[in-house]
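The complex is shown incomplete by one protein chain, all other protein chains being positioned as in the whole.
A and B label the chains in the order they appear, each numbered from 1.
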Amino acid sequence: MVRVLAFLVGLFFSGMLLLSFIWGGVAFVSEPPVPTAEKEFHKHPEKAGFSFEGPFGKYDRAQLQRGFQVYSEVCAACHSLHQVAFRSLADLGYNEAEIKAIAAARQVPAVDPNTGEATTREGAPADKFPLVYPNNVAAAAANNNAIPPDLSLIAKARHDGANYVYSLLSGYQDQPAELVRKFPDAKTGEGLHYNPYFANLNLAMAPPLVMDGQVTYGEGQPKPTIDQMAKDVSAFLMWTAEPKMEARKSTGIAVVIFLLFATVLAYMSYQNIWANKKH
Amino acid sequence: MATEVQGTEAVMDEGEGVRRRDFINIAAVSFAGVGGLAVLYPLVTQMSPSADVLAQATTEVDLSAIQPGQAIKTVFRSQPLFVRQLTEKEIAEADAVDASSLRDPQTLEERTIEGKKQWLVTMGVCTHLGCVPLGAGEGENKGEYGGYFCPCHGSHYDTAARIRKGPAPKNLVVPEYQFTSDTAILVG
Partner (left out) sequence: MSFPWAEHYTPKNPVMKWVDERLPLPRLVYNAVGAGYPVPRNLNYFWNFGVLAGVALTIQLVTGIVLAMHYAANAGVAFDSVEHIMRDVNSGWLMRYAHANGASFFFIVVYLHIFRGLYYGSYKAPREMVWLLGVVIFLLMMATAFMGYVLPWGQMSFWGAQVITGLFAAIPVVGEPIQVWLLGGFAPGNAALNRFFSLHYLLPFVIAGVIILHIWALHIPGSSNPTGVEVKGPQDTVPFHPYYTAKDGFGLGVFLILLALMVFFAPNALGHPDNYIPANPLSTPAHIVPEWYFWPFYAILRAFTMDLVIPFTGIVLIPAKLLGVMAMFASILLLFFLPWIDTSPVRSGNYRPLFKKFWWLLILDVLVLGYCGGAPAEEPWVMISQIASAYYFAHFLIILPIIASIERPLPLPGSITEAVLAKGKFEGEQSAPPGMGSDTQPTGAA
């Protein structure tokens, strides 16, 4: 009885699926899927070659500081860094006084101790980076309806995040003539900017890095080309997304070495115990 | 590796082999034990104060608005902190006591910063069972010795916030602090 019912149920589901398959196949042949501009022109991120890649990779402190400089001077006007506390900038190699100065240069929300009204005060190391816009509505209103995302986690919120940010920032270009010829409807709209690394090829953010030397790097640092600035800020954003990466990797190496030893011992012990037992 | 071990074992006499086997088993179990202990470390430390809590561990207090005889109640490490400017009379009262006769012998000098004897900075946490003593606010009961009074179990503190009567074993704790200017202190 069970088998008869099972047979019928199996026949029903398999049959419906095969019908769906045939139906889909007919549709596939009669109306083949239309190629889209996104499919043909979207590019995967280029490899920037970061110092923190691989199991032994570490952040380059000087690069993170340069990246922070690019963030502060270029991105910070629209993009917040709301998960990051000023105190954690110590990871970048800043000392206490420098962190205090960085924090104090920014206003954070506060309550006036005398009137109780909302006000702002200078940031302290324990504070987090303040929001740029009080809420999403304000952010959308100020940016032509495109809300600039918070960048704290952007390097983990995109596939291959650090390379993605690098490619996006250095990847603005004119829309290829071939694209417009093949897909006249996909022409980059008013207020949008063509970028093959962006999922739908057109994004609202204007190219933020427009010329070499836009940010002045300190003595002994590489030349601030667009490529270099894009790379530096991407590295910085990887750090904001994964500040514990170095601790994670160094712990991991110790753990794996320990486990390898333990496993070899466990194997030898296993072989010993079974030595006289055929199995 | 396993075959090598067995190969050497084969040429050993029985007793040697048994001992060696025991050693490997013991080593394997010991490794597991060490690993287990190592795992305890993060499981235990995760309960300690997190980085954001530690970062809040200092408090700045502005003293400019506190008149002699007045006190304010503020917050240090999520606990009440009393900052009091003593009057000449209160200082004299505190100095008049023979410190060695006290339950927790300390002089006012020892409880204040040199040259700033009028500024008494203490935790607002009764050393008995952690209630907040009265006496910092205007018109509150200051107890029999004119300092602080804990209503929970009736501990009386004097003008130097030293325990004088009641169950509390210690004086109100003076946290570490320093003057950042004449009218501001940094606690912690």
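In this section, a residue touches a chain if its C-beta (ideal position, glycine included) is under 8 Å from a C-beta of that chain, and two chains touch if they have at least 3 such contacts.
Given the structure is predicted, the values throughout are model-derived calculations rather than measurements.
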Message: If I consider the whole complex, including the chain that's not displayed, which of A:His44, A:Lys58, A:Lys187 or A:Lys244 touches that chain?
response: A:Lys244
- request: Using the touch definition up top, pick the residue from A:Ala77, A:Ala105, A:Ala118 or A:Ala157 that touches the left-out chain.
  value: A:Ala157
Subunit A residues touching the omitted chain (full complex): 2-3, 6-7, 9-11, 13-14, 16-21, 23-25, 28, 33, 55, 83, 85, 88, 149, 152-153, 156-159, 161, 199, 241, 243-244, 247-249, 251-253, 255-256, 259-260, 262-263, 266-267, 269-275, 277-279
- request: Considering the whole complex rather than only what is displayed, give the residues of subunit B touching the chain that is not shown.
  value: 2-3, 6, 25, 28, 32, 41-43, 45-48, 50-53
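Simple rule for what comes next: only the chains that are shown with their structure count from here on.
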- request: Name, in rising order, each residue of subunit A that touches subunit B in their complex.
  value: 85, 87-88, 125-126, 258-259, 261-262, 264-269, 271-273, 275
Query: Given the complex with subunit A, which residues does subunit B contribute to the contact?
result: 1-2, 5-6, 9, 21, 24-25, 27-29, 31-32, 34-35, 38, 51-52, 55-56
